[in-house]
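Have a look at this one before I ask anything.
One protein chain omitted, others in place.
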Amino acid sequence: MGYITEGIIKAFELLISRDAETYSAILTTLKVSTYAMTASLALGIPLGFFLGFLDFRGKKLLRTIVNTLLAFPTVLIGLLVYALLSQRGPLGQYGLLFTLPGVAIGQTILALPIVIALTATAVESLDRQLRITLLALGANRYQLLCTCIWEARYGILTAAVTAYGRVLTEVGISLMVGGNIKWHTRTITTAIALETSKGEFAMGIALGLVLLLIAFVVNFSLMYLRQRS
Amino acid sequence: MIPLYEIKNLIHKYGEKVALKIDNLTISDRGVTALLGPNGAGKSTLLRLLALVEKPTQGQIYLRGEPVGPFCKAFRKVTLLPQQPYLLKRSVFENIAYGLKIRGKKKNLRQKVCEVLSWVGLDPDQFLHRPWYALSGGEAQRVALASRLVLQPEVLLLDEPTASVDAKSAQLIKEAVTKAVSLWGTSLIIATHDWAWINEIADRTLYLIKGHVLPSEMSNLIFGPWTVNGRFWEKRFRDGQRLLLEPPPSKDMDIALISSSSVEIFGNPKPVHDQNLLSFWVTRLNLKTKSGQILVTFSLEDVSFTLEFSKEKFSSYGFVPGKKVWLSFPKKASAWL
C-alpha cells in the first residue's frame, strides 16, 4: 500500500513543481478535447436539433442508429481513424496520423453521437407551445432554430458535459491515432496508461488526479452557470 | 373594401383527422370578430392558421387579398396569443423585447417594453427583471399579451385570453386589448366563451362546430340523440314535445342547424302546416352594445335558439325571461353537421 500514498504525495509534488512533462500532457489533453468539443458541438447541435425538431421519414431509424453509435467503442473508432489517416489510407496524403488534429477527428467522432442524441432529446422535450409562440412573434427559420436551441440550453449543456467527459477520459483513440508521442500527442490518459505499464504509479496517480480535477471544475462551473441564470 | 381574411377550399388535417374544413370564408377588416363554438370545434386550429403559424393541409388563405403562409412577407403583421402562452426562459423584459429584437427594432426598447407592461397592469419597476418562473398564471398571461402588444400588430388573434386567469387579470387583459384596437386600429379576432365581453365589443361573430364555420344567421343548433320515426328523425323532449326533421344527407352528421330567418314566433299555439311547433321559454336577453340590437335566447331543455331583434320589434313582442312562446320552423333543417 505504501506506493499508493507515495503516489499521491508525488502527485502533488509534480503539480506544485510544475513538472514540464505533466503539464505538457495536461495542456495537450485540454487542447485536443477543446478541438473535438468545438467541432462536435458545432456539428452536433444543429444536427441534433433537426433530428429532434423535424418529422421526416426514417427518423426513427436514424435515432436508433445514433443511439447505437453512443456505445461505439473508442478502440474501434481509433482503428477506423487510424486506417483512414494512415499514409496507405484514403486520407493519408494530409499527414494527420500521430498529430493532435488527427486525435481530434477521432474524438469528434466519439462525441458527435452523444451531442446529437442528447440535443435531440432536449429539443424533443421542449413545449409544443414554444414553436407556436415563436412563429406568432414573427421569428424566421434561423431565429426559430437559435431560440429553440437557447430554450433547450440546459439539456444541451448536459449533452456537452457528457460528451466532454467521454472525450476527456478516452484512451483508445489518443493512443492509436496519436501514438502517445511525448511532448506532442501524449495526453493525460495515454500517459497514465504508459506510466502504469512502466510501473510509475506516482505519475499515473498525479495525472489521474488532474483529470478528476478538470472534470470537477467543468461540472462545478456549469452548475454555477445554471444556478445563476 | 378588401376583406381582412379570405379562406378558400381549406382543409386542415392532423394525421388522418380533419380538424377544419372551410370552403369559403371572409372576415372583414377592422374591428372585432368573435369566434364562438364548443371546445374542440376547431377555433384554436383556425386561429393558428390565421396567425400563419401553421400551413393548411390544403387550400389558401389570403390576407388583404395577398396569398399568405408561414414565413411570408405579411407574416409579421399578424400575431397570436395562444390559450396557454409559453414564456421564454428569460426575464420579463427579454420576453417582451424578443419580437422587437428579432425585427431589428432596438430603438427605445426599454421604454416600449415598460409602456406595454404598464398597459397590462404590471409595474415595470417590479416586473421588468423578474425571471419567467416567478410569475403567477395571470401575470404570465399578461406578460405574454404585452409581448404581442409591443409589436403593434395589424392583426391580433387571441385564443381564450381570459379563460384561465383571475378576475383582475381578465379585466386588465380586456382593457389592454380594447386600448390597442382603439389606438392603432388593430383588427382583433377572439375565441372566447366570455359572452358579456363579446356582446360588448364584437362587431361580428363566427360560429365554429366540428371544424366547420357556420353563417351567423344559422347559429341555432339541435343536437341528438335522434330516433327514426317513419321517414323523419325525431327528437323527444322530456315534457312530451316532439321535433321532426328530414334525415341528414350523410350518416356521420348528427347536428341540425336551423336558420334564424326560418323561425317564426307566436305568443299562442297556432295550427301550422307541415312545420314543427314547439313551446320555448325566453331565458336570456342581451344587448349588443355597438349596434343596439337585442339578442333573445329561447330555450327548450337542451335546445337554445338565439334571435336578434331591433329595439322596436323587441318591445312589440314584450319578451321577458320566463315568458312562454311558440316557435315554428320547417321540418327540413337548413343544414346538417
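For reference, chains read A and B in written order, and residue numbers begin at 1 within each chain.
Definition applied: a contact is a pair of C-beta atoms (placed from the backbone, for glycine too) under 8 Å apart; a residue touches a chain by one contact, two chains touch by 3 or more.
In this section, contacts and distances are computed from a predicted model.
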Listed names "ABC-type tungstate transport system, periplasmic binding protein", "D-ala-D-ala transporter subunit", "Glycine--tRNA ligase alpha subunit" or "PmbA protein", matching UniProt entry of the absent chain: "ABC-type tungstate transport system, periplasmic binding protein"
Neighbouring shown chains of the undisplayed chain, as defined at the top: A
Listed residues A:S40, A:T74 or A:T99, member touching the removed chain: A:T99
Those residues of chain A which, in the complete complex, touch the missing chain: 31, 34-35, 38, 86-88, 92-93, 95-101, 104, 179-184, 196-200
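The rule is simple: only the chains that are shown with their structure count from here on.
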For the chain B and chain A complex, residues of the former touching the latter: 48, 51-53, 70-71, 75-76, 79-82, 84-86, 88-89, 98-99, 102-103, 144, 147-148, 151
Of all residues in chain A, those that touch chain B in their complex: 127, 129-133, 135-141, 143, 147, 150-151, 153
